[in-house]
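I'd like to ask some things about the structure below.
Just one protein chain is left out here, and the rest sit where they should.
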């Protein structure tokens, strides 16, 4: 019990915030300190989220009044552009920080400022931030004080492609990622096209001429590519479901190889990546509520084409679950601690 | 062709507005004049609703700039409290008006002001307004200049109960209406609990201690009750579907009778009320997109209890379709004109 | 570790079966022995349910070839009419049995045979079976060798009504239960009306003139009624969701009382019953995936009417979760063991 750390969540009332809370209340080594929400401060968390009645007694507090520095670790589940105002002080006091938004995901500041339409507040800190994809950066994460938790689409796409790029097996310049996300990926927003009346019984692409996750995908894939800069044609679509990301990724192979062996080499010991046999079709429900990414593939006969399929729960491996995985690594705990929940099927 | 009338829709960008447009563009006797929207004025209607591309070339106009009085008939598909500011002028110029909101549905002004939390602007006009439930008030509607289109829940519940109350067969004081509505019934609103992430895979009651449709239901049922004032325990629920109302209504019978005969007596010649055989279970999809109300019932053996089931599409028979039915009656046209569409199944 | 017991699941490929497995694989005191399935025997469980990949390595075995008597406890997640063929042998060998179907839920054999349309195979064993609603029968369950796990609708309805009936506060003869269930309640069946194309965007009542859960509800409510036999008008409806039961229950009060106090008296210390404040509207998603039942109520002013609302997850508190709760009680373990999962929201 004495190994429990004090954890705060800034922005606890959005979907990644509530998902963090769902997972953290069962984490054996965590004690919830502050849970902030500008709009709901003063209310019990369970008054906004009755699903937490009986397991979490905290009230939301105003982020400006919470002594965040009293925490051992702070999660930012805020919109992009918030965490960068807080981290300098927190880091200076020795607090560990995991940002679930985009403030520290892209090293190329110009690119970041173009896509996020604001000035970055702490470029020097950005340099030191570690991109929190454990399957790639586990060692760096272990020693990081500030981790940038990857975006949901980027997580699914990188887990599908990193091994192939890292082995120099595919053409980095001809990648197509046709990706589909459940609606919770857009956050808990008052946006007309997220209403059930609009989004149910419906399907469409969106942001086809530019989505904020694209620079994150390309920059981070490129780091793992032995054949140079990666270029992705990324088409996001809106699924009429709450949770789940499905990526259908088309690449051109540069040589003959057995994808099964490659994926096995990288993922055989990964607790949260599950590679199915070839030609399988992983479904989003098989990972719903869990931190697992399932991957499969289809090698098109008589061509160089390879289709890689990957599914995750956008709120877990694509956000809160991965953040907790990062916390476990930063704390040198068992990486799966608090993340053993089984997908909810049906 | 020369019998076409000029029709305007005030508040054309909400769900009842767009549903009016979906039906009116195919109505052979109607020419669209003004379609107003404060927020979207200047835009083509089809830019907001691509489903109308190619069939409707109007732009939204600002309601304050539209010469509504040039219309032969104006539909108000606005929130409650708007139409009452416009009708005096329109009526004085001979324009017919159908209000799809609640401004003229309740004759008891005090009751109305209590539930809608505003002062009524034209009590004298309210007196002359006709409650537009054709199956009850057809003759009055025919000669009305101002019709109050009934609410969605009230339509389903009245169609189920009016015959029984009018024959004095059930206890008017012990009625329970357990009703369920699709989400479009709440309108096209930025309201968090209408988001797909909240409302899908979910079900709940709401406003159990008082819903605005209750006084409308009780006042109008009472008018058709030969045994005095009607009291209803009305419990609305939110269904995770776009369209559809299902009412399960529990009443106590005062004598032995065959509900089949009673419903036949009232509805055999009604074009939009379809009575199924006893113990059937009408489903909301069987009326989706159509102006039909389907009714069935179950007489509980060895008791006085009768269960009446009724389904409608809340946007059609519960709003826009019934409004067009009222227009047809007011214009002395065939009552089914423009309303022949078949439910969309599956 | 040495306190682990060997558990088998008969009928592991249906929805209650898979839900048992989802929960049992995380139960600290359980070791899975046999998981049977006539159709899928020989296959890995995770080949049918990929959500269990990596956490359960069992294969399905043929129920006729499995040595079930080697188990410490056997769950029957089979259709009704199966368990009664196996229990005699199992009980004689000292194996504990929990039947999730209806074979032992109703003591009135004639009634059972009428509703389930078969002869009961072991009336003498039926007599000794304990009805496994822990909130009522905890002490009996603790010493039982055979537990009849309650049906899903009956669980929700009894938890809502037992305290009121046990205190003699409501009229046992005028109860109306308007209940709605998600589709998984019908099981994993090839039945046309359960197809997404039929059931989504749809809502209807079903079995209004008689549902198999009615005799179970009435018999068990009657046992807890101090004012005699209970009669329920029970109307089930099909919700277009996978999981969740919502019951809206209408009763007539016999005297003045504060429901809050009554519910508190019965449920203050119950780990899986959560009573909300009056006029609240519990939603099914707030219990999705968890073993919790949430209850609220609305006392209709100036009448004797009381509306009680109750929600559960039909597969958890309405089936597999309650079965595990019963196992925990039978084994004298902490009652919440393996059942701490937080509802999946959104």
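Labels A, B and C are assigned to the chains in the order they are written; within every chain, residues are numbered from 1.
One rule holds in what follows: a residue touches a chain if its C-beta (ideal position, glycine included) is under 8 Å from a C-beta of that chain, and two chains touch if they have at least 3 such contacts.
Every value quoted in this text rests on a predicted model; they were computed, and no experiment measured them.
Checked against the full complex, the one of B:123, B:210, B:228 or B:346 touching the unshown chain is B:346.
Considering B:167, B:198 or B:274, the position touching the chain not shown turns out to be B:274 (whole complex). Between the chain not shown and the residues A:126, A:309, A:327 or A:342, the one that touches is A:309. Within the entire complex, the positions of subunit A that touch the omitted partner chain are 176, 178, 180, 197-198, 200-206, 208-209, 231, 233, 235, 237, 239-244, 246, 248, 250, 279, 281-285, 288, 298, 300, 303, 305, 307, 309, 311, 346. Residues of subunit B that touch the chain left out of the display are 15, 18, 22, 25-26, 49-55, 184, 188, 200-201, 242-243, 274, 276, 282-283, 285-290, 292, 294, 340-346. One chain is missing from the display, and on subunit C it is touched by residues 15, 182-184, 188-192, 194-197, 199-201, 240-242.
Note that only the chains that are shown with their structure count from here on.
In summary, the pair subunit B and subunit C forms a contact in which both copies contribute largely the same residue numbers, shared numbers making up over half of all those used. Averaging the CA coordinates per chain and comparing them to the mean over all protein CA atoms picks out C as nearest. Of all chains, the one whose mean C-alpha position sits at the greatest distance from that of subunit B is A.
Chains joined by the most contact pairs: B-C.
Put simply, the C-alpha centre of subunit A and that of subunit B have 46 angstrom between them. Computed from the mean C-alpha positions, the centre of subunit B lies at a distance of 40 Å from the centre of subunit C. Of all residues in subunit B, those that touch two or more other chains are 197-198, 200-201, 240-242.
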